[in-house]
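What follows is a short report on a single structure.
Left out: one protein chain. Kept in place: all the others.
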Amino acid sequence: MKAIENKIKEIAARLLQSGEVNIFLAWEKGDYEYQSKPYFARSVDEVDKIVFDQYCIHNLSNSLLKFRDSSDKIGLVVKGCDSRGIVRLLQDNQIERSRLYIVGVACPGMKDPLLAMKNNSGLFKPETEPEVAAKCQTCRYPNPVIYDELLGDEQTPRPQDTRYAQVDAIEQMTADERYKFFEDTLSKCIRCYACRQACVACNCRLCIFDEMRPQWVGRETSLSDNMMYHLVRASHMAGRCIECGECERVCPVNIPLMLINRKLIKDVDKFFGPYDAGIKYEEGSKPPLSLYQENDPDNFI
Amino acid sequence: MKSLMEYIGIEPERYQTAWISGAEGIKFKETMENLVSDITRLGPNRKLRDMR
Amino acid sequence: MKILKKNQIEEALNRMADQAEVFVPLQRETQTGFYPWKSYDNTTDTLVLDELNVSLPPKQVVFPQTDKMYSFKQNGVEIDIDKIYEAIEPQVVFGIRACDLQGIACLDLVFLTKGYEDNFYKARRDNLTIVAQACYKPGKACFCSSMGVDPVHPQADVIISDLGDEGYAWEDKTEKGQALTEKIANLLEEKEAKLPEPQDFTLKVEYDGVAEKLKEMFEHPIWEQLSEPCQTCGICTYLCPTCHCFDIQVKTWGDEGYRFRCYDSCMYEEYTREAGGGNPRGKVSERFRNRFLHKLEFFQERYGTPLCTGCGRCIIACPTGISIIKLIEKVKEADTGA
Partner (left out) sequence: MPNCNCEKPLVPCTVEVIDIVDETPDIKSFYVKNENGVPFDIKPGQCAMVSHIPVGEGMFSCTWQEENEYLQFAIKRTGLLTDELHTIEVGQKLGVRGPYGNGFPVDECKGQDMLFIAGGIGLAPLRSFIKYCFKHREDYGKIQILYGSRSSADLCFKEELFDLWPKIKDTEVFVTIDNAEEGWDGHVGFVPSYLEEINPNPAGKIAVTCGPPIMIKFVIKALEKMGYSDEQVITTLEMRMKCGIGKCGRCNIGSEFICLDGPVFNLAQLKKLPPEW
C-alpha cells in the first residue's frame, strides 16, 4: 500500500504542478492511527500529507458534488466501489468527465475507521474488528470501472454467496415478523440524514426531505415518519445504488440500511436485469427506472 | 414499490396499480370492486400509522 | 461513606422507578444511550455503568428529540388549543457523566435565562433528579477538563463513584438527592472507603483565549479549509449533549393536530433558508463556521461558558474525521495578521 501511496503522491504532484487539476482529492491521516480522512490538496506542497492505507474507506466520489457548480479540474483517487460512484455522477449529469482525472486503485478491501473509533471510544462494548469492513465483505467490483490511470494489482471479487443472505432471510419471514423487524430497526433512527449526505446517488439539488412546499415527509422521530423517510429514500435509490455501503457505515445508530438497498438491487436485477448500477459509463445511458420499455414488468411499481 | 412494501411487512394487496383507459368503465369497476374486497378481507391497517 | 453494592443496583433502580421514570445507560443491541429502566429487557440490554459513557447523549431526558407542545381542533374558522403538554412526572437520570451534566447546565442557560423561561423545558427540569457518576478514567476522545469540567465533582443531586468490587460510593448533595437516599436507605451500607485517584487525560487542549481570538477570525480562510471534508450531516449536532437548536412543526389530520418541536441541525442547508429563497448560510463553510463559532465563541460571549463540554462524541462519530480539538489547535496556530 505504501507503494500505491507514493505513486498517488507522485501523480498528485504531477497534476497539480502542471495545472492539469487544481484540486486533488485523497486522504490524510486523522488523529488516531486507525483513522484516515478525506483530504483536498490544492498545491504541490500539500501533497506530502496524502496517505493511502487500509483506513481509506470513504467514497470520495461523493465529495465531487461540492464542485458541481465550479469549473475546477479535479483529480481524485477511487477504489472499485467509488469508481461506480463516478459513473453514477456522470450518468446523472452532475459533473463532466473532462473535468476529472481519475486515479483508480484496485482495492484489497478496507477497514472501517468509524468502527475502530467506536471500539476505542468507551461508548460501546468493543466488537471484534473483521479482517475487512462489513461493506467490503461481499465486494464485487474491487477493481475500478472507470479511470485514467490504474494502480495496484488486480483483485479478485469476493464470493457472492452471502450477498443476499440477509435479504433472503427477511423474505422468508411472515408479513408481521417483517414489519416487526423494520419497526424495531427504523425506530432507532435519529434522522440525522448522514446516510443521505454520505450517498453519492443522493445528488438532488433540493432533496425531497428538505422540500417544504409541500412537506412530503414529517420531521418527527416517530415510527411513521422514520419509515416514510427510509422507504422513500430507498425507492429513490432503486437501480441507482452503487453498493458502496457508505450509508450503513456512517449511521450513528447502526441501522442496517443495505438490507433495504440490497432488496431493491435484487428486485431491479430480477425485473429489469441482469443489471448492476454504475459499472459502465456510456454517454446518454440511463438506469432502468429512468427508462420506459413496453415490456417493463408491472409488479415493481 | 409493491415489492418493497411487501418486504417491510405491508400486505401487498394494500397497494395495487392497474392501467385503465378512460374508455374502460367496466375494467375500472371490476378493479375497484376487487380492491375493496381485498381490503375488507385484510381489515384495518395497523401498520405505518401515526402515533397520535 | 454510604456504599451501594453492585448486586443491589437493580433493586435500587426498581425502587427509584417506583414513582419516577428512571433513565439509565444501556447498551441496547448495537446502540448505547439512556433508556427508561422500565423498558429494560435482559435479552437485548446491558446496563453499562462500568463503561465510560454512552453514545446517545442524555439531553433527551429534559429536551426530547420530538416534543409535543400543544394540540388543537378546528371547527370552520374557529380554532381551539385544547391541550398543552407539559411533562410533570418525576424523572431520574442515573449514571450521567460530568460532561453530559455540563451539557444540561448549558441547556439550562438557554432555556431558562435571558428573558424567557421555556415552560416545557422547565417542567421537565424541575422534576428531574440527577444521579451522576464520577469519572476517574478518561477515554481516548475525552477532553472535558480542557473545557472547564471537573469529571469527578459533577454538580448533581447524588454522586456515585465506582469503587470496584466494593460497590458504588453514594453521596447525596441536595434535598432531591436525600429524598432518593431515603428510598433506598436500607440498601446502603455505611463503610470506610477511599475514592479512586483520577487519571490523567490523554487529550488536552488550551481553550483559554480561543473565544477572543475567534472574534478576529470570522473571515479567515481556515473555515473553507477545515470544512472541506464535512458532508453536512447532522451526526455531530444530534449526538452533542449541548446542541439544542430546534424546529417547530405541525402535524395535522382532518380537523385536528398538534404542534411539536424537534431537533434541527445548523449543518442543514434548510435550517436558515428563508421563505423568499435567500439563505445567509447557504455554503457549507458558512454553516460549519457558525457551528464552531457558536460552540467556542458566541455562546461564551453570551453565557460565559463554551457550548462544548469535551465529551468527544462528535470526534468519534464524524464520518469524515473532523475533530473539534484539531480545530481549536488550528485556530490557535492561525495567523490573524494581528
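To keep things simple, chains are lettered A, B and C as they appear, and every chain counts its residues starting from 1.
In this section, contacts are C-beta pairs under 8 Å (C-beta built on N, C-alpha and C of every residue); 3 or more make two chains touch, one makes a residue touch a chain.
Treat the numbers as computed from the prediction; the structure is a model and nothing was measured.
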| Among shown chains, those touching the left-out chain | A, C
| message | Can you tell me which of C:Gln74, C:Thr202, C:Gln225 or C:Thr336 touches the chain that was removed from the display? | response | C:Gln74
| Which is it among C:Val110, C:Val284 or C:Cys308 that touches the chain not included here? | C:Val110
| query | Residues on chain C that touch the omitted chain in the whole complex? | reply | 69-70, 72, 74, 77-81, 84, 110-111, 114-120, 218-219, 244-250, 252, 257, 259, 261, 264, 266, 271-276, 278, 280-281, 286, 290, 293-294, 297-299, 301-302
| said: Considering the whole complex, not just the chains shown, which residues of chain A touch the missing one? | reply: 212-215
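The criterion applied here is as follows: only the chains that are shown with their structure count from here on.
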| task | Please work out the Cα centroid separation of chain A and chain B, and write it as a whole number of Å. | result | 34
| Of all the residues in chain A, which ones touch at least 2 other chains? | 222
| note | Residues in chain B with touches to at least two other chains are numbered 50
| chain B contact footprint on chain A (complex, rising order) | 170-171, 173, 175-182, 222-224, 227-228, 231, 234-235, 260, 263-264, 267, 298-301
| query | Can you list the residues on chain A that touch chain C in the complex? | reply | 30-32, 35-40, 58, 62-63, 66, 113-114, 117-118, 120-125, 188, 190-194, 196-198, 210, 212, 218-222, 246, 249-250, 252-254
| request: Please give the residue numbers of chain B that touch chain A in the complex, ascending. | output: 1-11, 17, 19, 47-51
